[in-house]
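Note that one protein chain of the assembly has been removed; the remaining protein chains are unaltered in position.
Chain naming follows the written order as A, B and C, and within any one chain the residues start at number 1.
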Amino acid sequence: MTAIDLGLPELGGLHGVPTTEEPQRAKDYKSDQEVRWCPGCGDYAVLAAVQSFLPTLGLKRENIVFVSGIGCSSRFPYYLNTYGVHSIHGRAPAIATGLAVSRPDLSVWVVTGDGDALSIGGNHLIHTLRRNVNLKILLFNNRIYGLTKGQYSPTSEPGKITKSTPMGSVDNPFNPVSLALGAEATFVARALDSDRHQLTEVLQAAAAHRGTALVEIYQNCPIFNDGAFDTLKEPSEREQHIIPLRDGQPIRFGKDNEYGVVRDPATGNLHVRKTTEVDEGSVIVHDATQQDPTQAFALSRLTNTDLGHVPTGIFRNITAPTYDDQARAQIKQAQDAKPINLQGLLTGKDTWTVAD
Amino acid sequence: MTAIDLGLPELGGLHGVPTTEEPQRAKDYKSDQEVRWCPGCGDYAVLAAVQSFLPTLGLKRENIVFVSGIGCSSRFPYYLNTYGVHSIHGRAPAIATGLAVSRPDLSVWVVTGDGDALSIGGNHLIHTLRRNVNLKILLFNNRIYGLTKGQYSPTSEPGKITKSTPMGSVDNPFNPVSLALGAEATFVARALDSDRHQLTEVLQAAAAHRGTALVEIYQNCPIFNDGAFDTLKEPSEREQHIIPLRDGQPIRFGKDNEYGVVRDPATGNLHVRKTTEVDEGSVIVHDATQQDPTQAFALSRLTNTDLGHVPTGIFRNITAPTYDDQARAQIKQAQDAKPINLQGLLTGKDTWTVAD
Amino acid sequence: MSVEVGNGVSAGGPEVRKLDRVVIRFAGDSGDGMQLTGDRFTSEAAAFGNDLATLPNFPAEIRAPQGTLPGVSSFQLHFADYDILTPGDRPDVLVVMNPAALKANVGDLPAGGVLIINTDEFTKRNLTKVGYAVDPLGDGSLDSFQVHQVAMATLTQGALESTGLGKKDADRCKNMFALGLLSWMYHRPTEGTEAFLRDKFAGKPDIAEANVLAFRAGWNYGETTEAFAVTYEVAPAKLATGTYRQITGNTALAYGIIAAGQQARLPVVLGSYPITPASDILHELSKHKNYGVTTIQAEDEIAGIGAALGAAYGGALGVTTTSGPGVALKSETIGLAVMTELPLLVIDVQRGGPSTGLPTKTEQADLLQAMFGRNGEAPVPIIAPQSPGDTFDAVLDAVRIALTYRTPVLLLSDGAIANGSEPWLIPDAADLPDLSVTFATEPNAPDGSDTFWPYLRDPETLARPWAVPGTPGLQHRIGGLEKADGTGAISYDPDNHDHMVRLRQAKIDGIPVPDAVVDDPAGDARVLVLGWGSSYGPIGAACRRVRRKGMSVAQVHLRHLNPFPANLGDLLRRYERVVVPEMNLGQLALLLRAKYLVDAISYTKVAGLPFKAEELEGVLTDLITSQ
Partner (left out) sequence: MSVEVGNGVSAGGPEVRKLDRVVIRFAGDSGDGMQLTGDRFTSEAAAFGNDLATLPNFPAEIRAPQGTLPGVSSFQLHFADYDILTPGDRPDVLVVMNPAALKANVGDLPAGGVLIINTDEFTKRNLTKVGYAVDPLGDGSLDSFQVHQVAMATLTQGALESTGLGKKDADRCKNMFALGLLSWMYHRPTEGTEAFLRDKFAGKPDIAEANVLAFRAGWNYGETTEAFAVTYEVAPAKLATGTYRQITGNTALAYGIIAAGQQARLPVVLGSYPITPASDILHELSKHKNYGVTTIQAEDEIAGIGAALGAAYGGALGVTTTSGPGVALKSETIGLAVMTELPLLVIDVQRGGPSTGLPTKTEQADLLQAMFGRNGEAPVPIIAPQSPGDTFDAVLDAVRIALTYRTPVLLLSDGAIANGSEPWLIPDAADLPDLSVTFATEPNAPDGSDTFWPYLRDPETLARPWAVPGTPGLQHRIGGLEKADGTGAISYDPDNHDHMVRLRQAKIDGIPVPDAVVDDPAGDARVLVLGWGSSYGPIGAACRRVRRKGMSVAQVHLRHLNPFPANLGDLLRRYERVVVPEMNLGQLALLLRAKYLVDAISYTKVAGLPFKAEELEGVLTDLITSQ
């Protein structure tokens, strides 16, 4: 049951999904349903990005499936001219798992929200991640429950005042990237709804990854949590907060790359320092392909609930056997070893005959 | 809503639980129910350890509650002469949360298994951890489903042959410590059923911790997964595998402390090295009280599914506000601010009177 | 239609007509603030002393795209000078803010009805958006109505020029213009609304001012222009004497929970996960922590009920609130509560199903799920309120049963009750029932041994003792495995299991509930109409209509669906025909037929909307006359 058995390293995330020569355009991926999000909702930007990204995969449209749960973001599949399931709250990863395991010829995507994925659906999410099922999960994190009109979510900052927490929430939130890494995720990335370029990059890498790819997308909800990510969008300050992760590159950021991420040798913790104050070499180099998720995890800890420092891009991207490939390999192995013989199965070993 | 508001740092895990002068002995904690585990089950050892540990807390027995799910291990509460709930599969943390929030005068313990806590109960576990509810969770990890007669569990090694996986399991397992740390756990420890001494130490620290304490206990199931932890118990070799964590101490182990844990400066990953081959100073020092869980996480990664290197003891132990303290503080705050006035509430602002 | 009860002419001003009742519907885009407008008009009517009933109706999307049919949101209000039972079948007055609202609602307006139209939105683009080839304002298609075309947006903009408020913000105030105009038409008091607006926008005084100005502009528009020849008066209703307030079902329900905690002298622990249309109960309760109410927004429905059950074990009043899909998820834990015999209040605000169904619409299709939706024989009492205000009493009743009989109780509200509102005769807190409980404090083993038997029963109620942690000497363990009666030890004994299954059933069956009361003024009815839940209003209104026509019909409305009132069987057999209208496919009818073998006729409508009195009037009339 190792990667080698299956010659996995060669397999890309889309291996086995039929492609087409026909050129595709974004509009080919627009469904006939009119989009029903609030004006200004970040979901529009993500939808547009996905619709213009999908054609670049060159897949047959009918071999793409989007599965979602319940929430504003989970309306996503209706607006894409692919196959789609708008399922029930929190269960999309489970449903998508059954589909992916039985249909290697499909590119299966999950669209979910911070409540859908991390609150009611948390268990399915972490198990999907550890199993490394070949699914691409887009987690729309607006740090609020949108569809139910504004209760706090597992990613809301502590003390959040909402309809259900008039005195402020008393929950310590999840850090979705830390949680995913703790759950053995093989691909974890983060992007902003507003940054079409990086979002597309990340989506491309996710699609190419064989196994579960979790993409956290910071998404603005103008109605119930407006401006949650403004500091990351404000041209004046965003460079001080966003830490773009580039594989093989030293992790530097800031308007003039004046900041760098360095490791405290005593504790192993990562810190942001003015590069002028540390020697060049001490700025750590990003390597998403490390088997050991320690550094990716350390990077996720740079972000606390006020979003002061937010690494974006790909935290982790390693090759590992997928649940569905191995499950199918076992079927094949069994079929090669044992021909189908229904009569034989029914008859079994110990029989007796009653003659008349 | 910060630790300071509540003067938390001073509060211990047992703050508010009435104590007694009466000396207690282990037998005071034995219930009248006869114990019904298989001969040789590791659960016996844990039960004995807990029964002899509880008296040392000096609490009133009637203020201790054990809540469990379903599984062999979850029979635990029946055998303790305290209050207890043998609930349903996977839900113990949720039930215990309701109890703990409403009863600060109780010491609430959760007993669960690797299936109960990590499979069906995974979501309640991670949410309890992030909320930091004042519960002590004993996770009996025998890496198998015992009660249902031997299917693999989310902690079983890959390729595990069981009743439900005759060709070997194709799941990548959880590392419970990594998962807990990824879920913001404030206290995480690991112990062996067979090591009464360390288990007791860990239980003591867990009891003293205010917030959720997760204790993973490696427990042997002689019937369905016998010897799963033999390498950690075999006198001849155990010292080479077990890495005892002692706060403030360099992390060294081995029969003659010949091994040490060092950090790769380039990646931040931890590795085991012969101390003779590295300079003394490079062996890292354990500090469970670090706010940043990075090093604790890195330590958890030393263990892979074959248990070659297994840190035991306390990985993380930090002070943080608890969900239940804060929830109660809000109630108190509200009560101080607003006297009870049911009639006023019912009457409200806009009324009109119909006279006859 | 409204009945004129007299005329008069106010000096110089337009003619004033007195009406006994009016049904107004505000309809516009989700963004137009129709719910707020309706709420305010409701408060004005309430403050004025009319009886009233309301029916909000909004899309499942937060904001469906502007100007589209799915985006239409409406609020219907029925107010009268006598006690009424429903929000009204069809509006007498329809206010539409855009073409979509017109298209979606005009079908309900009877000929001759008043139609007030905000013309500003009737642009080519908006018209085509909803498939109007030609402008209905021009093609005579509205000739059968009394149409008033008002450029509300423009007029509002004008009124706000002075404020220097941005166009967008100014435009947001046009709903207050509409409210002002209608307030004028119906001689409503205005202070309340102005005070409300200043209070609501306390943070943004300029917005507050703008809304007040728009509101006045609407009023003045009616007063100054000649556009409206007639205004109407609806006198206060002669309701039972006392002090009233307007209240919605979810608010009254939340108040019921708070009051129950107070009357039981127990802390309340709500474990809940948000879901439409139940979320507002969580919201309301979270505002009243000073009553010792802890609200836990759990990670899911299972954790929500788990927390409530854990709290109940600890001696709190455990409550969980949800809708149908949430009940499905909670069913396993409800079974645990049945087995552990702990008090627990489970509230299901029913919505359109199955599955996600129609989240914002109303339905009564969870009755059988409440009865049977668990593995094994797991009986629970079921209670259903019949109107928004009635949820308060229903909760007190449910909690009494839960605490007395140590059992989970299911309370079935629905979307119409939850969001609907009515005048509520404010109860006197001093008169509320005492719900206090006594916890076990002593060993109780009949064998004299000084031990505690958690499953020893009260011979009266068959309830087991409630021994909470912290009580010395009563340490005990409970759980989901079958228990030996008395000792509560795990028991695999066949006879004990059979005994316990029957005992749990007997405990519920034995709960005394008030006899069902028949309403049959004439006393000679041969047809009985039996209902439950929110259909009380339309059924009652239908009965009135039938009786006005000189026919007799008997009405019974059930609050207790499990167990049934003891007299129900005899009562059903007393009538030639029994008809059971339900917003499902006949769930209560099924239970009645099975238990009493009466050929109850099931009349069902599952459209996500309350019955119309007119429709049921027809059903009853046919039944009565076809005999």
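Quick notes on this structure:
Please note the rule applied: contacts are C-beta pairs under 8 Å (C-beta built on N, C-alpha and C of every residue); 3 or more make two chains touch, one makes a residue touch a chain.
Since the model is a prediction, treat every value here as computed from it, not as a measurement.
Every shown chain touched by the omitted chain in the complete complex is listed here: A, B, C. Touch with the chain omitted from the figure is made, among B:Arg61, B:His89, B:Arg252 or B:Arg328, by B:His89.
Although one chain is not drawn, the whole complex shows that of C:Leu197, C:Leu266, C:Leu329 or C:Ile382 it is C:Leu329 that touches it. Which of C:Gly249, C:Pro343, C:Pro454 or C:Gly479 touches the hidden chain is settled by the complete complex: it is C:Gly479.
Along chain A, the points of touch with the absent chain fall at residues 18, 31-33, 60-65, 67, 70, 77-78, 81-88, 91, 94-103, 105-106, 123-124, 127, 327-328, 330-331, 333-335, 337-340, 342-343, 345-348, 350-356.
Summarising the interface, chain C meets the missing chain with residues 59-60, 70, 323-325, 327-329, 331-332, 335-336, 338-340, 350, 352-361, 363, 365-366, 368-369, 371-378, 479-482, 492, 494-495, 497-498, 501-502, 504-505, 584-585, 590-591, 593-595, 597, 599, 605-609.
For chain B, the residues in touch with the chain missing from this view are 34-39, 70, 72, 75, 88-90, 119-120, 122, 145-149, 151-152, 154, 163-167, 169, 223.
One rule holds in what follows: only the chains that are shown with their structure count from here on.
Inter-chain centre distance (chain A to chain B, centres taken as mean C-alpha positions): 29 Å. Chain C has its Cα centroid 40 Å from the Cα centroid of chain A. Averaged Cα coordinates give chain B a centre that lies 44 Å from the centre of chain C. Multi-chain contact residues of chain C, defined as those touching 2 or more other chains: 289, 299-300.
For chain A, residues that reach two or more other chains under the stated contact definition are 119-120, 122, 154, 167.
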